[in-house]
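Removed: one protein chain of the complex. Kept in place: all other protein chains.
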Amino acid sequence: MAWSREDMCRRAAMELQNGYYVNLGIGMPTLVANYVPKGISVILQSENGMLGMGPFPSPNEVDPDLINAGKQTISELPESVYFDSAMSFAMIRGNHMDLSILGALQVAENGDLANWMIPGKMVKGMGGAMDLVAGAKKVIVLMDHNAKDGSSKLVKSCSLPLTGAGVVDLIITDLGVFSCKSGNMYLEECAEGVSISEIKVRTEANFIY
Amino acid sequence: MAWSREDMCRRAAMELQNGYYVNLGIGMPTLVANYVPKGISVILQSENGMLGMGPFPSPNEVDPDLINAGKQTISELPESVYFDSAMSFAMIRGNHMDLSILGALQVAENGDLANWMIPGKMVKGMGGAMDLVAGAKKVIVLMDHNAKDGSSKLVKSCSLPLTGAGVVDLIITDLGVFSCKSGNMYLEECAEGVSISEIKVRTEANFIY
Amino acid sequence: MSQKVYQGPGQALSKLLYDGMTIMAGGFGLCGIPENLIAALKESNVKNLTVISNNCGVDDFGLGLLLQSRQIKKMISSYVGENKAFERQFLNNELELEFNPQGTLAERCRAGGAGIPAFFTKTGVGTLISEGKEVREFDGEKHILETALTADLAIIKAWKGDKDGNLVYRKTARNFNPIMAMAGKVTVAEVEHLVDVGDLDPDNIHTPGVFVQRVIQGEKFERRIERVTTNE
Partner (left out) sequence: MSQKVYQGPGQALSKLLYDGMTIMAGGFGLCGIPENLIAALKESNVKNLTVISNNCGVDDFGLGLLLQSRQIKKMISSYVGENKAFERQFLNNELELEFNPQGTLAERCRAGGAGIPAFFTKTGVGTLISEGKEVREFDGEKHILETALTADLAIIKAWKGDKDGNLVYRKTARNFNPIMAMAGKVTVAEVEHLVDVGDLDPDNIHTPGVFVQRVIQGEKFERRIERVTTNE
């Protein structure tokens, strides 16, 4: 009984605070927007040049000049603002974004993150991920605990090329919530029905609990 | 029979080419705008954040939000554009301005310029002058040939603190026109009725003619 | 959204001020200066300020008010020629002064806001400005290394602002305001017209609200002109 994807998104959304400026990565992180708790209002940033990103549009409102960083059509909100790429990354690099939530291939005990490249496979590029993890005030990774082959994605040390060194603050997987502080990983919370011993078995990284 | 201030401005205006983006410094350089030759159209930049600077306004059009770099009220033209100080100096430093015309205390044979500071006197600051001389494609100095005490403002080597090293391309004084190339100063042209020997007597700098 | 709108400049600065802090103030001459917030700084009597601003106002307006009350310890500016109190205090060694070329000052603020700790520029090479700074050649030309500026507080003046802190400036009153808004650890903006979210054109917002923590509708704006110059 691990967390479902919906549970994971809901848990990630609990990290949102009122007034936060947030960047959500492609994939599961994007879905966190659907679980913003009641009474909390956040402003979503899209690194291609928008604050106040709205939901996917209705078919008759699709606008080729209005896309998100995943190149999907989106919609405008009353609070929307547009700007160029240098301004967008000034926000990100300059430590003005409260939170970045993104996926990962591996996270190491020391907070190292790998999510952009598998050597030997075609490399698509890092896009804005390296800037986001270097610049956001808080970085949360939202990912499955284990890869499709069963291997742990929480590792002692990343074998894949890094996206950022020591950049991850919190990891939310289907098995629980982990934090990275001063070079160590901590188990903060187990998913409902998941025991510490199960997590231990399914985790390569050492973690403190 | 040296050039009058009007003659000097008229001579400086002959350096303007159609479509030039030009920054005019405080004082005599500002007056060059009144002598733009027929058929030539230039766009004036004001480093506090404007392209397409217009003339002084009529008394009932004065606007506190519309000033030039000398803090004087000015007016808007159809081609006017406003921007912030970082963008303004991106234009200047980034080599996008065709011409900067400014005054000077001293110009040396090698093109060194001093125009911002007299040690021992109260220093007001360099404003945008250091950026302009470092960044504009062409730098013209418009100044009296001699200081009030009769000393030459064209010098072998600047005794005053520099605004820029080797930055001056052309100097227009009441006695003539000089250029600076590869470390040497050249007399390009004498003012009407001024002889080379008179210029020699009144000039400290060595110049080639 | 969290509440960014405050009632009046005193409230907008509450719990932000402490002696010895660094403050950026937008404006060029008296154009586009945060006059209400400067007045509140004077009232607060916060001391030993390092103030980063292109100029320092005139004797009885703008930052000149904080010189009169001797609240400023140090100025970082490009030009301070319009102020007798400044000259007097500086010559008496009561005031420190760091001159920056105007473009370098602007770029240092922008860099501070954009997470760029240092950059190379050719401005000032071979002058007093380059003393003590690293010099390096790029493409055969010398450049000096300049560091970013940030401030504990940035005070900003805009024409219009909405409740999320999005700002729009008018004509040359824009100047240093947008880049200092980026560089403040906390940025407080006073606006002539406070409007609802959605009232500003999203394609034409000069300062996105992410850079602004507090905003007030200014009580009154004198908008004094330093040098009225007309064609008559």
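Chains: A, B and C, in written order; residue numbering restarts at 1 for each.
The working rule: contacts are C-beta pairs under 8 Å (C-beta built on N, C-alpha and C of every residue); 3 or more make two chains touch, one makes a residue touch a chain.
Just so we're clear, the structure is a prediction, and the values are computed from it rather than from any experiment.
In the full complex, the chain left out of view touches A, B, C. Only one residue from C:A12, C:I72 or C:A111 touches the chain missing from this view: C:A111.
Listed by residue number, the positions of chain C touching the unshown chain are 107, 111, 114-122, 136, 138-139, 141, 143, 147, 168-171, 174, 201-204.
Although one chain is not shown, part of chain A still touches it, namely residues 46-50, 55-59, 62-74, 76, 82-86, 88-89, 92-93, 112, 117, 122-131, 134-135, 161-166. By the touch rule set out above, chain B reaches the unshown chain at residues 18-19, 21, 41, 43, 45, 51-52, 76, 78-83, 86-87, 89-97, 135.
Methods note: only the chains that are shown with their structure count from here on.
Any chain that touches chain A and also touches chain B is listed here: C. Taking each chain's centre as the mean of its C-alpha atoms, chain A lies 54 Å from chain B. If each chain is reduced to the centroid of its CA atoms, chain B and chain C end up 28 Å from each other.
Chain A and chain C have Cα centroids separated by 35 Å. The multi-chain contact residues of chain C, meaning those touching 2 or more other chains, are 110.
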